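Every protein chain but one is kept in place in this view of the complex.
Which chain is which? They are A, B and C, in the order written, and residues in each are numbered from 1.
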């Protein structure tokens, strides 16, 4: 791997800035049939909760123009299984590990953090923006005071790890939330989570998702994500990991120019499981073609009119 | 025209529920080369301000996956020109006329209303959600108290016309805004206006839009629009005109099942200028095929899980 | 183990109104594939891939067959694919059917649930009875293929326009009574699968059903494709793409 793509996000060095987004890549096991995980900079694992969760009933996915809705609802085996079963495997893969955590209460988030702090994960991503769960989830991410409180509580229980907080796009002012969370101790921010959406089957007159509503992701949301990353980058000092609709290396470059130090790739993987690898290769070639010694040079370089 | 498609929105009868969305159809003149305006239920004219406005510098459009950003910024000839030049023409077209108005202050909105009240427009659509202007615009539509104040002020100056208020999707809770606006006297609500987005030209490292950011519309936003219409329909009693990404008659049916009494069609017209007419024809056939005597029967019929 | 790629369509046939049969030349996939697995097929202009069962596998020619019905806009797009053109698939995915070596099987397909029965029926040849149900005679498919494989075929139509008038469960029950097979395979609408699973349980015959659910990744990573199952008495949400699409009939929660 070349020096060109190395990025450093609050002290954690990633060999390249391409990270599969939480919930879209499991724990990486499923894609090893196609390529080794070591090709990627990091992995943000499926959202982890204190106890195992079954998630919502199906259908949990609905197609939309250039995107999809999901209503998984944080199905996962709980933090214990993650630490005991998934971590040992991931540690052999030469890839940065981001533990994505979500809790139904401030206390639960803090407890999760305290359990993960002693582990070998490289970074924690606190999800305060899941639209698919009844408690916690987006409720945490749409109010500045609550977002700050949960960030502070987790920060306290996480003395050894950088804390990245994942923001919801379903807000009037994402910069206000970002600033609150930064002030409460977040070391980095990641955005965006999914936009709340709905689809209806006109034959049955029922919502396609059993949960009625779900989170929109995929290329459709890309312009919203770029805008939010740009706004937040201009409002905070901490690094940003940008995501939402990234499907090509050009998208990744655009997101980084908007202000993201690294990118996560989610739904695009379902259309093309090689998408993250193609983005890595595309970024490398882009750096060569444009004589860019390190991709970090382009971060936040968009020059507004 | 058949009885099947007639809809009534707060006392105004539309021969069918298909209305080109404000800003995407001018005053109808440009599309008469293709078909008579009388085929459509109504027209929501380009946003009208007190004084003529030049709008923003170009480029004002950027393509996005299954959609587009615009940053027109309410270019229009002002209310006087609308009433004196456009109204006489529109009145000959056998189509319901919705005057879309926007002001930089509460007073300006009220003044606009008072000027339009004596005219022959069928309905006023108060735009409190334009993301492309510095004053007024979205600032009105993202705060409940402000939204209520401007609605009340306009309501007062509009004794003879139904008032529809057009909501912004760039908010944490669209139902809160909807309820405030309803309480302040809105006779109907229309939603959604555009989602704020951004695109960057990675070669020049500059935003594609000269305004840096712009409003996202087109099929990409459809699931967000359906969700918001559904939420608002469950929160208010006044009728809703739904829009955001509608491109086909199936989309129109879905939006109506979510709770819209009529629909507006915007960006889809740019891809297919016949789109609104095809939607009318499709709805008619849908009613025939499903033995629906009047399309209003499907409004709000989605049955949540 | 699966692959993703664009592969050449070696043959395309319309085998009934709105039903298409593609033979895809993909040696690396054919080599791995087992009866009952499926492919995630990209439809141009649509974000999500469409899951389509692998109907038949020719390991020697290095081909698989995908038989699908036009149901909506995505499968309509797939129907535009032409012989000689490319098809973008991820395959083989999921778990195939369990083969009872030297045993006797009954394969029950309902409508477009029939195609996945071909590959497994072929494993049994004359030891397979294939019961296929269709709404009407005009849309009956693959009967010649089953016959060519030496299988015994029983055709049922809901409207009696061909074969047995009525549902597949009647001939299945007859068979379960008369000459117990070692295993029953089934694919089709949920009520049919439920009926079959119940019958098999009643007669004490092992039964495997192939389920459907809306999918995104198709490989087990995104967790969207849940179905309700029971394991060790406990209700759990399983994933059709990874834990299935083939499930033990007793494991599925049909309520």
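Just so it is clear, contacts are C-beta pairs under 8 Å (C-beta built on N, C-alpha and C of every residue); 3 or more make two chains touch, one makes a residue touch a chain.
No experiment lies behind these values; they were computed from the predicted model shown.
Only one of B:17, B:141, B:218 or B:244 touches the chain withheld from this view, namely B:218. Among the residues B:64, B:170 or B:296, only B:64 touches the chain that is left out of the figure.
Touching residues on chain B toward the chain that is not drawn are 23-26, 29-31, 33-34, 46, 54-55, 57-68, 70, 72, 75, 208, 218-219, 267, 269-274.
One rule holds for everything that comes next: only the chains that are shown with their structure count from here on.
With contact taken as defined at the outset, there is no chain that touches chain A as well as chain C. The central chain of the assembly on a C-alpha centroid basis is A.
Work out the mean CA point of chain A and of chain C, and you get 36 Å between them. Our note on geometry: chain B versus chain C, Cα centroid distance of 47 Å, whole angstroms.
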